[in-house]
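Structure below; questions to follow.
Removed from the display is one protein chain of the complex; every other protein chain stays in position.
Presenting subunit A:
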Amino acid sequence: MNASHVHTENAYRSLSETTELDDPRWAFGTGIVEEEGAELSSPVPSGVDATDLAAYCLMLGDDALVLQHRLSEWVANAPELEEEVALANIALDLLGQARVLLGRAGHLLGSDEDDLAYLRTENEFRNVRLVEPSDELDFAHCIARLLLFSTWRLALLQRLQQSADPVLAAVAAKGVKEVAYHRDYAVRWTLRLGDGTAHSHERMQAGLVAVWPYYDELFRSTEIECRVGVDPAGLRAEVDDVLDQVLAAATLERPTIPGAFTVGGRAGREGLHTEKLGLVLAELQSIARQHPGATW
């Protein structure tokens, strides 16, 4: 029997039709843990505390989950269709990284990716605060944040490829390839806007100023990061160097404004967030909370 006849005539038919062979689908995820036991259920490496590892997966997973939501807000709102598609693709990569990381955390915590994404409250999220503000449909703001985030995450993932945890190592190896494209996209736009017209230069500089208060936090070390992951303090020299090169080539000035306040030294990694995170979660979680366990 030739199996290739299945749905070759219409790639979209298989997306909409169901047969007796299909399981009902949970409306918000696709059950990554059950089917993909291969890596997500790998044993915890010796010497590593499972609770620490889960907390670290949540940190990197939440960074990606919250930023992909903000990037997705550009769909149907970007200045050009190409940029809309680009931002949606970047968001999709980050969503994929978030799903694996939350899936790993879910396995370690006896939960799953959907419960972790849709049923945690603000103070249970562990993302850095850089990913929280809305771009307010300001494209230069979007590019400025993506420049900082992708430069930092690329440096982080490059080091994380050496992780003793097979899931972190796999996410990092795949993520490096993806985030390299994200950084390249942000760098190109930074150059184009910064070294463009007087107006585009001013807007790009303002975008940098808007996101810069959250830059320092990217390099704050927490004990968990140092124990089971990459110490972010060690990324600073490399990230500073890349940004200095980009900003110089784009004729932009590195802002000198101080970092956003912390509370007793605590910030996003300890669950202390800006009020903007609540707005993200309200939208992200509303359907899952209104229709618990919905399938289609």
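Note that contacts are C-beta pairs under 8 Å (C-beta built on N, C-alpha and C of every residue); 3 or more make two chains touch, one makes a residue touch a chain; residues count from 1.
Basically, contacts and distances are computed from a predicted model.
According to its UniProt record, the chain left out of view corresponds to "Phenylacetate-CoA oxygenase subunit PaaJ" among "PcpB protein", "Phenylacetate-CoA oxygenase subunit PaaJ", "Acetolactate synthase small subunit" or "Sugar ABC transporter, permease protein".
Interface note for the absent chain: among A:180, A:206 or A:260, the touching residue is A:180. Annotation for subunit A: contacts to the undisplayed chain at residues 1-4, 6-8, 11, 14-15, 19, 21-22, 30, 32, 35-39, 82-83, 85-86, 89-90, 92-97, 99-100, 154, 158, 166-167, 169-171, 173-178, 180-181, 183-185, 187-188, 191, 242, 245-246, 249.
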